[in-house]
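Some notes on the structure that comes next.
The complex appears here without one of its protein chains, the remainder shown in place.
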Amino acid sequence: MTLQTSASALGSHQRSRFLQRMRKIFRAFIRSPLAVFGVILLLAFIVLALFAPQISPQNPYDLDTLDIMDNMLPPGSELGTGITAWLGTDDQGRDLLSAILHGLRISIVVGVVSVFISCIIGATVGIGCAYLGGRVDTIAMRIVDLQLAFPTILIALMLLSVFGRGVDKVIIALVTVQWAYYARMMRGVALVEREKEYVDAAISFGAPQWRVMFRHLLPNCLPALIVIATIHIANAISLEATMSFLGVGVPVTEPSLGMLIANGYGYLLSGKYWISMFPGIALLLLVFSINLVGDRLREVTDPYSHSNAH
Amino acid sequence: MISFLLRRVLGGFAVLYVTVTLVFFSVFVLGNPVDVLMSNTTDPAEREAAIIRLGLDRPVLEQYFHFLWNAAHGDLGNSFVYGKPAMSVIFERLPATLELAIIAIIASILIGIPLGLTAGLKHRSAFNKIVMTGSIFGFSLPYFWVGLMLISVFAVQLHWLPSGGRGPTTSFLGLNWSITSLEGLTYVLLPAVTLALYKISLIIRISETSARNVNRQDYIRTAHARGVPPARIVAVHILKNAILPVITVLGIEFGTIIAYSVSVETVFSYPGMGKLLIDSVINTDRPVIIAYVCMTSFIFVTTNFLVDLLYAILDPRIRHSVSGA
Partner (left out) sequence: MGNILKQTISALALFGALAAYPATGQAADLKLGLMAPATTLDPHFTNAGQNLALATNFFDTLVRTDTDGKFVPGLAESWRIVDDETWEFKLRDTTFSDGSPLTAEDVVWSIERPATITSSTASLTIYTKAIIGKEIVDDHTVRLKTKGPYPLLLPDLSNIAIVSKNATQGLLTEDFRTGKGVVGTGPYKLVSYDPENRVVMEANEHFWGGKPDWDNVEIRFLPNDSARLSALLSGNVDAIENVPSSDIASLRENKDFTISEKTSYRFVFLFLDSGRETTPGITDNDGNPLTVNPLSDVRVRQAVNLAIDREAISARLMEGLALPTTNIVLKSMDGYLDTLTPTYDPERAKALLAEAGYPEGFHLNLLATNNRLMNDAKVSQAIAQMLTRVGIRTTLDSVPFSVITTRYSQGDVSTAMMSWPVPTSEASFPFRALIACPDKERGWGLVNWGHYCNPELDSTMAKALTLMDQGERTKTLEDAVRIIGSDVPIVPLYFQVSTWAARNGIDIAARSDERTSARIFTPAK
């Protein structure tokens, strides 16, 4: 009875501490105008991506609405269906503005989902290895070695052969490739953290293993994880683009930003700049805004940064 | 330490064995090489003959044991496409990619580490802001896009550098090298810069983070308090400790370049290992795919081993836990 009360008291205490910390982080975050700009940009992208089907002039995935007689028109041209293509059209007669809005959706989903899943797997394995050591560590790390040795393109092609092309296959391929990277990275960081006094302190207070790992080690490894994860959302979006470029990515009739760039890149030398330029700019801004936000988050979640400030 | 070494070597072999086995069975998913390579041949007798010639008619397990037996004797089979041992096909391409990787890594060390460490030590300065914001651009666009931009500026517009391919080579240690000549270097430069842009940004970010983390450790503060000159603190304490995560990442990145420089090599028509892999996958050149994965897993196992070793040497505190691993 007393044990329960004290546990729940501890819980509510921790919750308020957590809220306090969040508030602090938020206040620190908005002190950087660049980061706020990043957030606004990123939110704008997310809204655009969410409502792409409603705001696009054309459904670029519906073959019935496309006409190759409208293809490669420069920005501002009017299509056969009466739509004005403000950003021009691509080689299939797709309105690039609509294609970019829909492409944003796919790129964001692929980037965020694949990194999120790989982070969870990688962080669990990495911290587990560093904390438990011994045989668990050895075996897990050898699996990581094994995974890193398997080329992305090979995994992507095998998935493609067995299941066909699709966004979900791209995500599976990306997770398969990336989790090992996080695991190795997190193990490196956690190994250093483990030697610090607060871990010993927690253990000596009799905290259970999972608690030491996830309540003490994890938060302190988090800044490193966020840096790597933001870099890797960008990386995952690029990797998806590369897979599409090499012919093993999303379906060609449902292009992501990366595939739009890949499709248009053959036309760069011939002066039809808009086909890959506009998707390129959209991708650049998207990745840039993600990174601005991630970068600031890293700064303000850093458990030591406030002590440095004084 | 000796038992640590022994265990790691044995573990490495286990990884190699499992990888090879996995890839051996996975390549069957990729399609039948005879159908892909004989696509213009209509003769069924010749098709059957080719299947028998290549041993593809035998049961999968028999093929597997046959392969293992030969592999144990150092023979990974003949390439279906090139008609010579798969390993020699790979070794022909290795120097091209090594050149690319070495130049890109050197560039990222020379540019990335000083910039990142400085930015990390002065993390409230304008310098930090500029470097860190700039580094974000470095990994914001896919390689093939950056590559194409560089081609259109430096090759097509300015005519300063070749647009692709590899330079003339000279033979050294039985392999063909191109960076031994000035002309050869001009060919490596653009793809290496394309690869390096990303690596530089990555190294800047990692070294900045670790420099900051190290800077506020107690022993650094103690050193400051004891009046150790700042230059010495940077050189001895911060550099040594901040460099650990950088080494981890560099080790992995080096292996990654060798294994996955596919898109850069494709854009620049650069005949390296990445391009070989994609060609072999497309042509279902099974022996080359298998040999390739053997090779990359060997590289990864070795670099990871070396990274751990460096860790142990540079940071005595974790020597114990490493030897436990």
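So that you can tell them apart, the chains are marked A and B in the order they are listed, and the count of residues begins at 1 in each.
Assume a residue touches a chain if its C-beta (ideal position, glycine included) is under 8 Å from a C-beta of that chain, and two chains touch if they have at least 3 such contacts.
These numbers were taken from a predicted model, which means no experiment stands behind them.
Student: Touching the hidden chain in the complete assembly: which of B:32, B:70, B:125 or B:222 does that?
Tutor: B:32
Student: Which of these, B:151, B:206, B:250 or B:277, touches the one chain of the complex that we don't see?
Tutor: Final answer for the missing-chain contact: B:151.
Student: Among B:16, B:81, B:277 or B:307, choose the residue that contacts the chain missing from this document, as touch is defined above.
Tutor: B:81
Student: List the residues of chain A that touch the chain left out of this view.
Tutor: 63-64, 66-69, 71-72, 91-93, 157, 160-161, 164-165, 247-248, 251-253, 265-272
Student: On chain B, what residues meet the omitted chain?
Tutor: Considering the whole complex, chain B reaches the absent chain at 29-47, 49-50, 53-54, 78, 80-85, 88, 92-93, 96, 102-103, 106, 110, 148, 151-152, 155-156, 158-166, 168-169, 176, 179, 182-183, 185-186, 189, 266-269, 271, 275, 281-284.
In this section, only the chains that are shown with their structure count from here on.
Student: Which of the residues in chain A come into contact with chain B in the complex?
Tutor: 34, 133-134, 137-138, 141-142, 145-146, 148-154, 157-158, 161-162, 181, 184-185, 188-189, 191-192, 194-195, 223-224, 227, 231, 234-235, 238, 241-242, 245-246, 258, 261-262, 265, 268-269, 276, 280, 283-284, 287-288, 291-292, 295, 298, 302, 304, 307-308
Student: Can you list the chain B residues touching chain A in their complex?
Tutor: 7, 11-12, 14-15, 18-19, 22-23, 26, 29-31, 129, 132-133, 136-137, 139-145, 148, 152, 156, 202, 205-206, 209, 212-213, 216, 244-245, 248-249, 252, 255-256, 259-260, 262-263, 266, 277-278, 281, 289, 292-293, 296-297, 299-301, 304, 311, 315, 317-318, 321, 324-325
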